[in-house]
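Supplied in structure tokens, the structure appears directly below.
What you see is the complex with one protein chain gone and the rest in place.
On to subunit A.
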Amino acid sequence: MDNNNPLSPHIQIYRWHISSLVSISHRITGIVNITAITIICFWIFSLLLGESSYELTKIFLQSIFGKFIIICLTWSFSFQVLSEIRHLAMDLGYGFELKTTKITGLLVIFGSIFFTILFYLLGRNFI
């Protein structure tokens, strides 16, 4: 086959649906989470260096931008956990019907938003 032939368009034209969206988000949140966990470890490690370095991170996290990041992380952890449960069920061979994948996918998306709000309210002592 002549290698100069063009490659047909793929991700540029392919329509997204719930399952593909959840799948790619699962990977992205996975990367975000592992990075976040690493940074949190460094933050805890910084405690050893004394109170001032701890305070620095605390001030950052209490800023609006810091709070935004915390909320985002709450979402990405919620998403990852729910999506992982979905994947576990799939590994057992359940939930492969098109309708089921759509429903479970939507559950993951809305569930993650629900848990983010729930954790926010719990964290702010509103509940």
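Here is the rule we go by: contacts are C-beta pairs under 8 Å (C-beta built on N, C-alpha and C of every residue); 3 or more make two chains touch, one makes a residue touch a chain; residues count from 1.
Following the convention adopted for this analysis, contacts and distances are computed from a predicted model.
Per the UniProt record, the chain missing from the shown structure is "Succinate dehydrogenase iron-sulfur subunit", taken from the list "Succinate dehydrogenase iron-sulfur subunit", "ATP-binding cassette subfamily B protein", "Phosphoribosylformylglycinamidine synthase subunit PurL" or "Carbohydrate ABC transporter permease".
Of the candidate positions A:Thr29, A:Ser78, A:Thr101 or A:Thr116, contact with the hidden chain is made by A:Thr101. The missing chain lies against subunit A, touching residues 1-15, 17, 19-20, 23-24, 27, 87, 90-93, 96-98, 101.
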